[in-house]
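Removed: one protein chain of the complex. Kept in place: all other protein chains.
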Amino acid sequence: MHMQQPDESGRFGDFGGRFVPEALMPACLELEAAFKEAWSDPAFVGEFRHVLAEFGGRPTPITHLSRLSDKLGVRIFAKREDLAHTGSHKINNVVGQTLLTKRMGKTRVIAETGAGQHGVATATAAARLGLGCTVYMGELDTQRQELNMFRMELLGARVVPVTSGSRTLKDAVNEAMREWVTCVEDTHYCLGSVMGPHPFPWMVREFQSIIGQEAREQMLSRGEGVPDMVVACVGGGSNAAGIFAGFANTTSRLIGAEAAGGAAVANGSPGVLHGMKSMLIQSEFGQIEEAHSISAGLDYPGIGPEHAHLAATGRAEYVPVSDDEVIPALQLMSELEGIIPALESAHAVAWIIREAGRAIPSGSSVLLNLSGRGDKDVAQVREMLKGQQ
Amino acid sequence: MHMQQPDESGRFGDFGGRFVPEALMPACLELEAAFKEAWSDPAFVGEFRHVLAEFGGRPTPITHLSRLSDKLGVRIFAKREDLAHTGSHKINNVVGQTLLTKRMGKTRVIAETGAGQHGVATATAAARLGLGCTVYMGELDTQRQELNMFRMELLGARVVPVTSGSRTLKDAVNEAMREWVTCVEDTHYCLGSVMGPHPFPWMVREFQSIIGQEAREQMLSRGEGVPDMVVACVGGGSNAAGIFAGFANTTSRLIGAEAAGGAAVANGSPGVLHGMKSMLIQSEFGQIEEAHSISAGLDYPGIGPEHAHLAATGRAEYVPVSDDEVIPALQLMSELEGIIPALESAHAVAWIIREAGRAIPSGSSVLLNLSGRGDKDVAQVREMLKGQQ
Amino acid sequence: MKSLERALRQIRGEGRKALVPYFMAGVTPNWRDYVHAAIQGGADAVEIGLPFSDPLMDGVVIQEAGLRALNAGTTLASVCAELQQESFSVPLVAMTYYNLFHYDGLERAAGRLQQAGITGAIVPDLTLEESTHWRAVCASSDVATIFMVAPSTTSDRFVQLAAATEGFCYAAARMAVTGRAAGAGDAQRVVDSVREVSDVPTYVGIGITQPEQARESSAFSDGVIVGSALVARVLAGDSPVEIEGLIATFRDAIDG
Partner (left out) sequence: MKSLERALRQIRGEGRKALVPYFMAGVTPNWRDYVHAAIQGGADAVEIGLPFSDPLMDGVVIQEAGLRALNAGTTLASVCAELQQESFSVPLVAMTYYNLFHYDGLERAAGRLQQAGITGAIVPDLTLEESTHWRAVCASSDVATIFMVAPSTTSDRFVQLAAATEGFCYAAARMAVTGRAAGAGDAQRVVDSVREVSDVPTYVGIGITQPEQARESSAFSDGVIVGSALVARVLAGDSPVEIEGLIATFRDAIDG
């Protein structure tokens, strides 16, 4: 059931590791030790599961998408992370990291956010534990996502607009790391995906693997067996890693749907960014390119190092999905199933729609990780559909 | 555990009944018979529960609000209807009614909506079953809640702006009833609360009573016993009726928090509206007044007839909460607990904050029905807080 | 038998089809002039709308008229007081919603109607099942309770409603609120269903907007009710004299 453990240096095969200023190394080492210790302590694991159950809304159900299935000729099941508290899988990770923050005796967290989902989730978990919280958000994103900014403030967080670089997610990560240097003593950096320096990719995957564990049990207990395919969207890759974790040692094919404008596996090459070695989209001179995606959560030029490794070994496949396919997929899912998916999750839906009867043989069973709900995206979708008319 | 059954004519004590045009009487009678039959059929009840589990996200957890509890000196538990699909308890009712629609051989539903919560829920459940769906929404509300209108359209529903009267919820109900007359043959009117003509108040309460059943089991199984108080906000009263249903035959005090500007029990008198006899806010000449509340879902001049009866017998108490108390309550809940409540639900929170140590003796256990999430309200709250500065 | 039904049966006895126009009380200061004009034009009885905030059974035209009347301060009491000052040569029938009577108190409301010379009441949201109290109150007065039947009415309900209605039976021509569509619709089937079980006068309403439609429907019924078509003219500013002329064209069509 379990995915591979990283080696001593935090590598998954050739990828991962730690590429951070020396000032942060002690914190990374401390974090690794603290996580290892906590994660093998049944009391901590129990608390983590308890909070996710009583606060986070776990387990999330698996819904058989019967009308979409009939239409496409495949059996589709959705793991409903959209029903988790704050509207996506992000809550699993932040509950884990904030509990760990407390355990390490730190009193504050910082986080980066793109569209705001991870920022809202972090502010939420921090509020519950009474931790201070500052969220770094690209200035462009603060303008595009004013309401999420206000949501974080309601939750007691301070939101700092990041004015450097492209003023989006990539720069928010840079800025959060720069800030972490200044306050690492009492502050934990609550990273939002399976990326960054070791132990983050591993730790975040472990916290998210509850998705896959539940999903596997649920598929088995409803008599479906393991699905032929497991499909998830991939920005940094935390929701994908979480659900893959339940099926890594089965015969399920694992598919990660990347935004075509940020397809680090299809269009990237190995490189070093944000503390990790992974697949990145780069210019011909080794500068990191900006990603371009309709969905803020996939608007990242890299991918988590474990995914780079799974791609290299062929255990998982990563497929690009273009912006054009995403809106129709969101519409079809809404109309047929009464679930408005997040634009991120709609990438996975779009791939299934495109490939049913092709890369997905008719009659296959497909487990879709519905990583989040689309409420955050309806204003944007509305503008785009207006623009099309 | 159960609440009272209405008598043959659909009365709870003096309240309830059926006050509809003759053209609708056969449909009301048919609906009553169909619901009775279905509700005593284990297959239907099983399907209802199955859909709520696999699609609706039930059971919703109970969260101990430990930081708010500490601050107020009472033990507060929240029933997390905000985690249900579409963001509130409304899904329970619409799943029941759409399943019944199908069973009755009808192919279409209509619904009224205020802010859009019940409309979105209805559109959602209709999409899932492939039923046609038209939602009537006061024109003022369509302007105030453009995004919810678009959400319904994404889900395949048609939204009709209602231009009569005050162009808000009350008129949307009038218009839905007027329309129902024209299409009652193939169309079910999916009413959104425990109001309207018999059997709606009873049927909706039965569908919502899953909240109370779960909550009671959850309180007992966590060793808390029945709470000293059960507190819910009341617009029409469906979420309140749902949670009260689990505790009606216990020693729990039942409290319904009404918006002060629509406090039908405190400021109303018996009257007849929307097919029912209940407590209503009326002018001195028997005209129905418009309600005024910060929260669209409580912006209704009446209350469900069963609540009028519970108020008359003293089994439940109904308390007005003013707009001014609601925003600080929403803020406190967000900051301390990491849960942004719907403005409606924030009325119940506000009452607890106001009365802890007063009407609620210190050390009491209080079960709060957190009927919905505040995401739909953040834009409005933001504007209001801006205005205050 | 109450005076309303006696009068209406007599009209039928004379071989005449009844023409019953509807006006909203209080819609203009001179609203009673329209009632007089209608009688002048050939009405056999007049429906007087009492405005209510939430007219569940009315379309946009009568809603608008009601709103104007309410904004002008019209109440059940004010209408009754105004009517009391005059007398009319044909029966008057109130049309309103139950809450107005309920709020006033049923005895008091019935008393007001009686004193105002109103001899019947159509209350579309007062179902047969809920009407016991109201009918008991009216039993000691001369105010008749008029029930509607509709295309959706089931056969057992036709029996009960036809038996309970006083004055006449209001046969809705279609499944719709007032003022939505025009023509006889299902009226003939509805009227026939009443006739099978009762000899109460049965009038067709909901959708009679043209004299020709009135003629058509009165051919298989005992009369017609004309509402939104007239109210629309009043809202548009037609004078009582113009309304009198309009009513006369209906009269001619029915009689001709």
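Each chain carries a letter (A, B and C) given by its place in the written order, and its residues are counted from 1.
Here is the rule we use: a contact is a pair of C-beta atoms (placed from the backbone, for glycine too) under 8 Å apart; a residue touches a chain by one contact, two chains touch by 3 or more.
What you are looking at is a predicted structure, and each value in this text was computed from that prediction instead of being measured.
Engineer: Where does the absent chain make contact, in terms of the chains shown?
Structural biologist: The undisplayed chain, in the complete complex, is in contact with A.
Engineer: Tell me which of A:275, A:320 or A:338 is the one touching the absent chain.
Structural biologist: Result: among the candidates, A:275 touches the missing chain.
Engineer: Decide which residue listed in A:3, A:104 or A:184 touches the omitted chain of the complex.
Structural biologist: The single option touching the absent chain is A:184.
Engineer: Touching the absent chain in the whole complex: find that residue among A:26, A:46, A:225 or A:328.
Structural biologist: A:26
Engineer: Touch as defined at the start, partner being the missing chain; which of A:86, A:134 or A:174 qualifies?
Structural biologist: Counting the whole complex, the residue in contact with the absent chain is A:174.
Engineer: Mind pulling the subunit A residues that touch the left-out chain?
Structural biologist: On the subunit A side, contact with the omitted chain comes from 9, 17-27, 164-165, 170-171, 174, 177-178, 181-185, 269-275, 277, 280, 282, 285-288.
The criterion applied here is as follows: only the chains that are shown with their structure count from here on.
Engineer: In the chain contact graph, what is the shortest path length, in steps, from subunit A to subunit B?
Structural biologist: Minimum number of steps from subunit A to subunit B: 1.
Engineer: So, what's the distance in Å between the C-alpha centres of subunit C and subunit A?
Structural biologist: 66
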